[in-house]
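In what follows, a single structure is set out as structure tokens and then discussed.
Removed: one protein chain of the complex. Kept in place: all other protein chains.
And now, subunit A:
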Amino acid sequence: MDVTVAEFIRRTVLKVPRSHIPALLQAWGFLPAARLQALDVRPLKEAIAEAVVQLCQENSASIKEAAVLDIVYNHTFQNKRVWTVYQMTKATGGETDIFDFTAFKRKFKRRIQSSLINVTINFKEFEDNAIWIRIAWGTSYTKPNQYKATYVVYHSQTPYAFISKSINRSNLPLLCQALIVASNYGDIREMELRSHCLDSLKDIVFKRYSQTFQTHHPKPLQERNVAPENVDPRLIQEDKSEKERIQRVNQEVFGDGPQPKLEFAQYKLETMFKSSPKMVNVSERESFRCLVKFSSPHLLEALKSLAPAGMADAPLSPLLTCIPHKARNYFKIKERKGVLAAGLVSP
């Protein structure tokens, strides 16, 4: 077995939390189950990694197996990466074709390798019909860098692909090209929708978030503002009807179910500065630069609880509530639409 492969496997195992190691190795499915059972996960992680590498050596693992291990790792800990959604469109006619995984793999590989020899490309299909593609990029003179790979998640029956953010921006056009060639689409564009939580992105673009029967967060979050039942007759809530109105409006806007998980929303103003005629020293054509960023561990839930918590007026600005419907969280606000940042209330 190659030294670099052994080192790569060792480092990948070291990244995994100890309690997840057996499940991860099982999902990998490369090492025989009997040997996995015998693997002791109690000692130091270095020792476990050493033992795993030993096992791989016996089974003569190649870079292909190591790459699959890396895919399994990234599938398990997908929240560690930032995912960007890309939408593909058919040219015209749009004949429905049956998806052929082997043809897809072949076309994808051929397209990339025709421009770049030094790449490692690996595929793995998961139960939910997701195809994970891992591409380690090299240049014409250097070997592929296994530690800075790009990951693509593609669902065969949908026009969406999720690409992990990586430093190899220069290879992105090639990757996009390979994707549309392999999946028989005409064009691809970035959707301005990014998040750490891949499942939430899928919820948004596949429109499953507001349906009550299937979202990826199975347990509804505990309602924070459920007031303890007003037992004391000396306490009188004066504006019950207003509260009910807020609840109702909020429910209309956000729905019942838990919200998909996004971490940021960004609004960029590209409007002209309009001054009163008296202020002559300010140039009329100067653009008014302003960038509003919202960030939160769970942005949409946070927005949802703004009004009930008494921090904003009940129907929030449509700019904030349109995020899941429009499936984007990066916005540019232009002059003609006539929307102003003044309508935004910062959380």
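The rule is simple: a residue touches a chain if its C-beta (ideal position, glycine included) is under 8 Å from a C-beta of that chain, and two chains touch if they have at least 3 such contacts; residues count from 1.
One rule holds for everything that comes next: contacts and distances are computed from a predicted model.
A.B. asks: Name the chain not shown, per its UniProt record: "Metaxin", "Dolichol-phosphate mannosyltransferase subunit 3", "Trafficking protein particle complex subunit 6B" or "Centromere protein M"?
C.D. replies: "Centromere protein M"
A.B. asks: Among A:Asp100, A:Glu125, A:Asp187 or A:Glu242, which one touches the chain that has been omitted from the display?
C.D. replies: A:Glu242
A.B. asks: Which of these touches the unseen chain: A:Ile48, A:Met88 or A:Ala312?
C.D. replies: Per the contact definition at the top, the residue touching the missing chain is A:Ala312.
A.B. asks: Using the touch rule from the top, list residues of subunit A that touch the missing partner.
C.D. replies: 225, 227, 232, 234-239, 241-243, 309-313, 345
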